[in-house]
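The other protein chains are all here in position, but one chain of the complex has been omitted.
On to chain A.
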C-alpha cells in the first residue's frame, strides 16, 4: 500500500476547564489514503469536531494537542509551525463547517470571500480569482453564478451559503477536505442534495474526505472507511463493509440499531436507543468508557482494554468478539 495521505497516531486533546482537565480526545489512530472517504460517526460530544480542528491546527490557544504522529503527505503536523500550517490550510486541506448561516463574513461579498481563498495561496490576478470563483459556483450548482459574486451572505439562503462554503473549500483544489456535519443545519429536503453534491465533487476531483455525520444511511452509501467515536475514543474502525456487516463493538452495534437501514431494518420495527449518559471526561479516566451503558459489561471492563482485530477492522473491547461468550451474537 502506498504512503497514506494522512496518518494519525495516539492523538490526545486536553481542555483546561473549571474543575480540572477535560480529556476530550484520547489515543486516536487512523489513516486515510488519497481519494478515500473516511466517515467519523459518534454521538454529540464524542470529540469529532475537536479531532478535525486538531488536524487543521485550528484548536484554540488554551487547548492542548498531543500526538505521537500526525502526518499529512509526509509533513509532520505536530512540528509544523504556524506559517507552515497556514500554507496548508485552505490550499492542500480545507474544511467545511456545520454552521453555514454564520460561517461567512457578513461584511464582504461572496465574490470577495471566494477570491480570497485563492489569492491567499496562488499568485493570480483578482480577475483570475473571480473566474475561478464563478467556475466553482457553477460546479456547486449555483445558477447565474457571475451575478452572485456581488451578493452578500445575508442575501442567500442556508443551502446556498453552504454551497458557497463548499465552493470556497475547493478553490485551491485541496487533497483533503474535512466536512464537519455539513448538512445538519439545513432543511431536511436539501440535506441529501448538498451531500450528494459534495460526495460527487470529492470523487470527481479525486480528493480524500473526512466526513463527520450523524446520518449512518449516508455513511453506508459514501464511506470507504468508518471510524466510530465514543466519549473521545475511537472504539471501532474499519472498512465500511466490515463495520456495517460485522459491527463488533457494543456501541457500534447500538448505533446501528438506532437507525433504520433499507433492507436491514424491518419496516415498522422500533428504533433502538442506547440508554444511559456519557461519563464525565474530566480527571483520570480508566477502563472502557462505554461500560456504564454496555449490556456486556463485566469486571474486566475497569482494566486495560485491548485492541482487537486486524488493521482493516479494529475495535476495543475486553470481549474477543465484542460480546459475552455466553450470549449469542446479536443480529
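A few notes on this one:
The rule is short, and it goes like this: a contact is a pair of C-beta atoms (placed from the backbone, for glycine too) under 8 Å apart; a residue touches a chain by one contact, two chains touch by 3 or more; residues count from 1.
In this text, contacts and distances are computed from a predicted model.
Here one chain is missing from view; checked against "Carbon-monoxide dehydrogenase small subunit", "Carrier domain-containing protein", "ABC transporter permease" or "Sulfite reductase (NADPH) hemoprotein beta-component", UniProt names that protein "ABC transporter permease".
Checked against the full complex, the candidates A:8, A:22, A:70 or A:104 give a single residue touching the omitted chain, namely A:104.
Although one chain is not drawn, the whole complex shows that of A:6, A:136 or A:168 it is A:168 that touches it. Touching residues on chain A toward the chain that is not drawn are 56, 58, 82, 86-91, 94-95, 97, 99, 102-109, 116-117, 120-121, 152, 154-155, 165, 168.
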